[in-house]
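The complex appears here minus one protein chain, its other protein chains still in place.
A, B and C are the chain letters, set down in written order, and residue numbers restart from 1 in every chain.
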Amino acid sequence: MSADRSKFVFVLPGLIVLVAIILFPLLFTIRVSFSDWDVARPGLDWIGATNYLRLVHDTRFWESFGRLALMAVGSVLLQYMLGFGLALLVWREVRARRFFRVLFLIPMMTTPVIMAVIWRTMFHESLGPVNDLVRLLHFAPLPWLSQAGLAMMSIITVEVWQWTPFMFLMLLAGLLSLPREPFLAAAIDGAGPIRTFLRVTFPMMAPISIGAIIIRLIEASKILDSVYVITSGGPGTATETSSYYIFIRGLRDFQVGYAAALSFTYLVIMAISLTIIAKVLARAMLVRDRA
Amino acid sequence: MKRIKKYTLLATTVALALGGTLASAQDFKKYGIDKDVPGACSYASMSKKDYKGRTLSVITHAVPVMGEPTDLHAKQFQELTGATVNVVHVPFGDLFQRIMIPFQTGQNAYDVLFYGSLWSGDFHDYLAPVPKKYLDTAGMKDVTPTYRKVATWGDTMVQYTVDADRNYLKYRTDVFNNPEYKKKFKEKTGHDLAVPKTWEEYDEIANFFNGWDWAGDGKPHFGSAEVTKRDDLMFSAFIDRASAYAKNPNVKGGMFFDLKTMEPLINTPGFVKALEMFVKAKRYFPPGGDNFGLGDEIFSFGGGQTLMSYTWDDAFVQAMEPTSKIRFKVGSSPLPGSHEVWNRITKKWDHFDKPNAPAYVTWGWTSAVAKASKNQDMAFDFLCFFSNEANADHDLQIGRFGINPYRNAHFTKSFWADKMGWGKTVGDQYVDTLLTIDRSKNHVFDLRIPGVNQFMSSMATGVSEAMAGQKTPQQALDDVAKEWKQTVNRIGVDKVRAAYANVVKLEDNE
Amino acid sequence: MSALYRILKYAAILLWSAFVIAPFLWALTTSFKTANGITGGPTYIPWLQYQPSLEGWRLLFRSGGGGIQIGGPYLDSLIVTISASLISLVLGTLAAYGLSRFTFRAGFVRNADITFFFISQRIMPPVVLAIPFFLMLQFLGLLDTKFGLIIVYIALLMPIAVWVMVDFFNTVPRELDESAMLDGCSPFETFWRVILPNSKPGLVVAGLFCLIFGWNDFFFAFTLTFTQTQLLPVAIVALNSSVTPWWSLSAAALVSVAPLVAVAFVLESYLSRGNLAGAIR
Partner (left out) sequence: MSLVATELTRRVDGVVHLDSVSCVLERGRFYVVVGPTLSGKTSLLHALAGLDAPDIGTITFDGADLAAVPVWSRSVSMVYQQFINYPHLTVYDNIAFPLRRRRLAHAEIESRVRAIAETVSLTPFLERLPGALSGGQQQRVALARSLVKGSDLLLLDEPLINLDYKLREQLREEFLNIFSAQSRSILVYTTAEPNEALLFGAEVLVMHEGRLLQVGSAQSVYARPATATVARIFSDPPMNLVPGSLDDAALRLGDDVRLPRPRHFGPLPPGPYVFGIHPGDIAPNPSGIAAEVELAEISGSETFLHVHHAEMRLVAHLSGVYAYALGENVQIALDGAKLFAFTPDGELAAAPTSGG
């Protein structure tokens, strides 16, 4: 077998298995999105693009995208910065760094749906410890879950708690695999820590950073469990994200056809925006590399 | 008070597992059952059945509410009949879809279903009618008419009554009876302090008792705990408040919709007024009270943080737990009402000298057997065993089971005063409250029509938007009405009307 | 390094540690409470502030009496997660090697596009896939079985394996492959005899990511099973009744994270040995 043919032997098994598993659900979702499958009318009739026309005017759906963007980008950015900071902190000589590394990884290992309940109890405005701490610092208790801005912040906090370890792991591994020479060169040039970071560390970490950010954006966009448990989209619709809205329409309301149209639209928009984000990130971060 | 004897139960379970023999009818004592009540569904009758080698699949609510009694009786049924009973427990928020997906895809997933009766409009097509044999049992015949109605779709009983629920007012008797507070309240408001008969009174009292330490434990206490978390059970709380203004006993033909035109009435002044009151109520909620799920409400009132609350029994039961700090300091009463009730025919507010306080039969747990089930005989036997008189008496006594009076026999005052250990004051008042609700001629039922969740989630979103200040109450409910209209059109006007007619028939006492 | 810098550094580390550990400490103390220990406001110290009880823990291991038996679901979760992770890892690693080492072109499609196709499988919100997957497993007669869940999890986990392994292989010098081929290895032998034995760090990371994501999936485990197969998260939320049982959910959170803490130690030991160098990029 030639190298040219053998390359398919590597890629095809995985590709075929994946397509086999995912193709039906995907095609089915597209088909359902053209049907009127509803709680009272299950089945695949054909109603053309009705669902898509309805979706165009569904301000709740489009608003949820804005909130999703804010929540996903905000939390991923925070995760990235914190994760990078933490990785830098325990990268080099630190006492008990192995302990801290393990500790910093653990939140990622917890089940989001269960941890969200724990966090809700933490944020409970009269029975939870968060406001207890706030009182201890002599501030008035804060409406963590019942005021729009704070509710958003609470959810982002939970996301940051759970997923900063992912960034931390990726970036720490990246840092540990960096060659030593550029740092020596920078040291010889008399560069201070900040300059070294900007000129040496950050550019070399750019590729791994882009990968990690994209993966986290994908995962963060699907945020559902924590929204459901912590605020259930409230107050009002202040924390309602796309996938939560799709969940309400699809499985609460059981508007299966409409939810399929929402999801397919979501999928297309996400695929496009992620591609653009990846390109923009690559340009922004890799250009600095060359400069 | 008799509580379930956990350790005996555990020990017997182990012993049985090892021995592998079927339990005999006489063993009921080990389950904490005082005495078997003879009948078709009794321990004695069940032990004669042989379902060896057959499996029953049951879906029920998370433990303990409904979930724990399901487990308990499943275990007993297993031991008595030799059947294998597999039970899955699902949180309330996910129960609907867990049941609906298999229904709609034609998958025979569960034989027996425990769920909220408000969904019967969506589920009834997939349910097996209760066979005559079971309708004729003494236990079934003793179910109060209200809850027989809830279990019936059209003329057919498709749900097996195992519970009955209603929302009622819960309040702190120690505060309401405190002479000093009475005096202060009179000075401040010019009114006598009494259990509120209208929502306006509720508002005034809750506001007065908000934010200060009226319980004397050094902590601030608050006026009212209500379920306000959007996709939790907030829709029921809003109906509780809105019924007083919107359910006019003199106007027939529907409270949520005009049955004739199927025009939504959700944005009529009655509902708007209720929502305005609800929004105003935020000022006497405890911290975080704008985002309380049912669980938070239970902890808040049951834990003594708030003066009043209104939903199901859970908070009351929590307050009456033997270890509770506020045991015997709580009272119950039907929900407040309103002197002014909107009349949608005359487009005017009608005045009622005696406040209009409709009794909201707040769905309640029910059970059913799937039409697709291949084990219908065994499934109905399980449900009839589940709800046999001995088991029901036992389950009623365990607050966390969430099983509440649904048979005439359950409204025996001595049972609550003595067996439950609630004493005469609390027990009698509780029974009276429940009886008043059950016997009321002015009922509000859930919107048991196809797509009920769509209507309720639209409504909850609108209410929540108004509560969060994103929209005015009128605006929010106008938007809900618009969405309801679209939903009705989507599902089909005739289909919805046919279903709603059943509800209206019950409400109008026809 | 100035003293101030050192102090700031340790302060930052300790602050973050406190943030990380706070929910666990809260869960630990909550797991010994009853309703009475909760309703009076936040309490922390048993005996002093509340009367501890083992009820929360008992509920996890009791059957028939209002608890759940966590043992069976625990085992089921392990079986499903490990099987799906292994299969995903095998298929994903092969695909990743192909994508890293060979050039694919079909129309405008390049290697990067194929890699993105794999990863893009994770974009779809699970909510939508619930019904199609339900129908698919129904057709295959695999609803409510571990095998059915494994199939679905492969689709969820393989993208992760591909992503990690493509990046890993890209850091393995191509000269290693070339040497092997020059030494007489066919591409498959090259992969098997030379690349795979040197890919342990990548495999460990990819495998552990699969385990983490698989172990913590709630949605599919929830939708695609009835009563026979129950995975851990599903069994645990069965406690989430009208009264949110803070105590038993807290205990469950601690119990469910236990096996994955072992995972954290494995990951860390790879980090410390520097073996992860290039495992993730």
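Rule of thumb we're sticking to: a contact is a pair of C-beta atoms (placed from the backbone, for glycine too) under 8 Å apart; a residue touches a chain by one contact, two chains touch by 3 or more.
Bear in mind the structure is a predicted one, so any value in this text is a computation, not a measurement.
K.L.:
Of C:Ile114, C:Leu149 or C:Val194, which residue touches the hidden chain?
P.N.:
C:Val194
K.L.:
Touching the absent chain in the whole complex: find that residue among C:Leu14, C:Val109 or C:Leu176.
P.N.:
C:Leu176
K.L.:
Determine and list the chain C residues touching the chain excluded from the picture.
P.N.:
Touch set of chain C with respect to the missing chain: 173, 175-176, 178-186, 189, 194, 197-198.
Basically, only the chains that are shown with their structure count from here on.
K.L.:
What whole-number Å value describes the gap between the mean CA coordinates of chain A and chain C?
P.N.:
Distance between chain centres: 15 Å.
K.L.:
Could you state the distance in Å from the CA-based centre of chain A to that of chain B?
P.N.:
Roughly 38 Å, centre to centre.
K.L.:
Pull out every residue in chain B that's touching 2 or more other chains.
P.N.:
94, 97, 105, 293, 296, 299-300, 303, 305
K.L.:
Residues touching two or more other chains, restricted to chain C: which are they?
P.N.:
As it turns out, chain C has residues touching two or more other chains at 38-39, 41, 130-131, 135, 237, 240, 244.
K.L.:
Can you list the chain C residues touching chain A in their complex?
P.N.:
By the definition above, chain C touches chain A via 9-10, 12-13, 16-17, 19-24, 26-27, 30, 38-39, 41-42, 44, 91-92, 94-95, 97-99, 101-102, 104, 114, 116, 118-133, 135-136, 151-152, 154-155, 158-159, 162-163, 167, 171, 181, 186-188, 191, 205, 212, 215-216, 218-219, 232-233, 236-237, 240, 244, 246, 249-250, 252-253, 256-257, 260-261, 263-265, 267-268, 271-272, 274, 276-281.
K.L.:
Considering only the defined contacts, which chain A positions touch chain C in the complex?
P.N.:
1, 3-4, 6-11, 13-15, 17-18, 21-22, 24-26, 28-29, 32, 82, 85-86, 89-90, 94-95, 98, 100-115, 117-119, 121-122, 126-129, 131-132, 161, 169-170, 172-174, 176-177, 207-208, 211, 214-215, 218-219, 221-222, 224-225, 242-243, 246-247, 250-251, 256, 259-260, 263, 266-267, 270-271, 274-275
K.L.:
Would you mind writing out the residues of chain B in touch with chain C in their complex?
P.N.:
4, 6, 9-10, 13, 57-59, 61-65, 67-68, 71-72, 74-75, 86-92, 94, 97-98, 101-102, 105, 107, 109-110, 219, 293-296, 298-300, 302-305, 312, 314, 318, 321, 323-325, 400, 402
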